[in-house]
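Worksheet for the structure shown next.
One chain of protein is taken out of this complex; the other chains stay put.
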Amino acid sequence: MLEYQIFFDYAPILLIGFWLTIKIVVCAIALGIPLGLFLALGRRSNFVIISFLSTSFIELFRNTPFIIQVFLFYYVLPFYGLRLSAEYIGVLALAAFGSAYFAEIIRAGIDAVPKGQLDSARAIGMTDWQAMRNVILPQTLSIVIPPLTNQTLTLIKESAILSTITVHELTMTGLMVQGETFRPFEVFIMVALLYWALNETIATIMRKFEQNTKKNRKAGSIGNSSTTLKKSTSIK
Amino acid sequence: MTSNFLELKGLYKTFDNITALNNVSLNVSKGEVIFIIGPSGCGKSTLLRAVNWLTPPDKGEVWLEGNLVGSSSSKLTIKEAKLLNNLRAKMGMVFQQFNVWPHLNVLENVVRPQLVVAKRNKANAESKALKILDEVSLHNKIDEWPDHLSGGQKQRLAIARALAMDPILMLLDEPTSALDPELVGEVLIVLKRLVNNGMTMLIVTHELGFASEFGDRLLFMDGGEIIEEGSPKKILTMPKTKRLKMFLKKLDITSFKH
Partner (left out) sequence: MNKVKFDISYTFDAIPRLLEGAFVTLQVAILGFTLSVLLATTITVARTSLNSKIFNSILAFYISFIRGTPILVQIFLVYYVLPVFGLNLGPFTAGIIAITLNSAAFVTEILRGGLASVPIGQFEAAKSLGISGYALWRKIILPQTFITSIPPLVNEFTMVLKATALLSMITVVELMRVSQQIYSANYHPVEVLSGTFVIYFLMCFVVSRSSVFLENRFIVKRAR
């Protein structure tokens, strides 16, 4: 029933598609996280126009299917004279989609930092941006890493949709191989397994990392509440 | 020096329906140590946060050494914001909840604002930080993370961080209220040294013993207004108003020592 030969014959070409999937996701993250940070800060901005534009961008991209965003990018960019290859359009679309989610994650992370931290930074004479850079964002980092990783896993999966605009990533390659071999079961199982392996690898690394930081934080968090700490200190 | 080292003129602030500051004016001379007492919600913390414009009042003005800190809560121009940040750096603020920065170690907590705000070079900032951490007896903790410090050590770190900016005025908002009783002493020692060095200070506190020993002036606030002011010993032993009498009575019952 199963034709094992297909696994061996088409593994190399599928791996090439898989490699493009990884490259596209990495580029989309590299673009999407800075853009997400920008949107998160924009949404909190005191300037009404900036906060309105940021909020609109975030809500529009979070409340529509990725596939239509991809098609819009594919047709709109050339419409306004920007001719790019499908790969680049795919990266831009995935980055824009991801940035809307990254923005909300970062915003939640910023909100989780106690308000007194901003007070102390401003009271010592820092500008809002200096306070953000030196005091708030570094503390946001450990809070946002787990949800950012989850969002990365989502981006890997959503990147399959770029096959619809003929980006030769893993799913597109799978469709082509299936058209050639007429063995959909073998092909799509292989495609699914590759996505699954990548997802599980990243998720496992993340779990390990989280366990480690939790351990470290536990050691440090005893001192967070002054009432629980009974360490005697020298009173001179 | 002059009587108008720090001037608060007609400060007024409401939160929702609560009047936190109701036409409060105050002149502070250089070197003066002023304690502010009052029941919770009386506006004492708001007053302190109005001085460095951290909570901008709805009305009124604050002047420091003839410079306008702020004069209304309308949007600041870029130039005004820059001036405000310069003035804030001169006003060290210490919070009840310490607000030390947990992602930076003890030394970096004191060095970072010197680099970012005062634009000092790293070597100068570090030697200054070491000197001040020595003064607050944290010289053996410079590599420690704030989360590993006791409350008293955190507060001394917060004071050191403010002092490193060479402030001409210190604003202390209940600096010992969040501390276990046995840790209060070590912070008071540091504050006493500041008094002896002639630092101008505004201190919100419930430590009446400390206030009467070291204060030049004591303000009693209630309902967003200054109800009584004068020498601490006089005010604490001979309260004039009913409200202050009630307040002192309550404090006497709740505090076991004094």
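Just so it is clear, A and B label the chains in written order, and each chain counts residues from 1 on its own.
We take it that contacts are C-beta pairs under 8 Å (C-beta built on N, C-alpha and C of every residue); 3 or more make two chains touch, one makes a residue touch a chain.
In this text, all values refer to a predicted model and were calculated from it rather than measured experimentally.
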item: Chains on display which the left-out chain touches in the complete complex; value: A
item: Per the touch definition above, residue among A:5, A:64 or A:85 touching the missing chain; value: A:64
item: Absent-chain contact - pick from A:9, A:111, A:180 or A:200; value: A:200
item: Options A:13, A:27, A:50 or A:72, residue touching the unrepresented chain; value: A:72
item: Given A:11, A:26, A:112 or A:192, the one touching the chain that is not displayed; value: A:192
item: Residues of chain A (touch criterion as defined above) contacting the omitted chain; value: 59-60, 63-69, 71-72, 75-76, 79-81, 156-161, 163-164, 171, 174-175, 178, 184-185, 188-189, 191-192, 195-196, 199-200, 203
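The criterion applied here is as follows: only the chains that are shown with their structure count from here on.
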item: Gap in Å, rounded to a whole number, between the CA centres of chain B and chain A; value: 43
item: Footprint of chain A on chain B - complex, ascending; value: 52, 54, 75, 81, 85-89, 91-93, 95, 97, 99-104, 112-113, 116-118, 137, 145-154, 158, 161-162, 165, 171, 178-180, 182-183, 185-186, 189
item: Residue ranges of chain A touching chain B (in the complex, touch as defined); value: 46, 114, 116-117, 119-127, 130, 134-135, 138-139, 220-224, 226-227, 229, 231-236
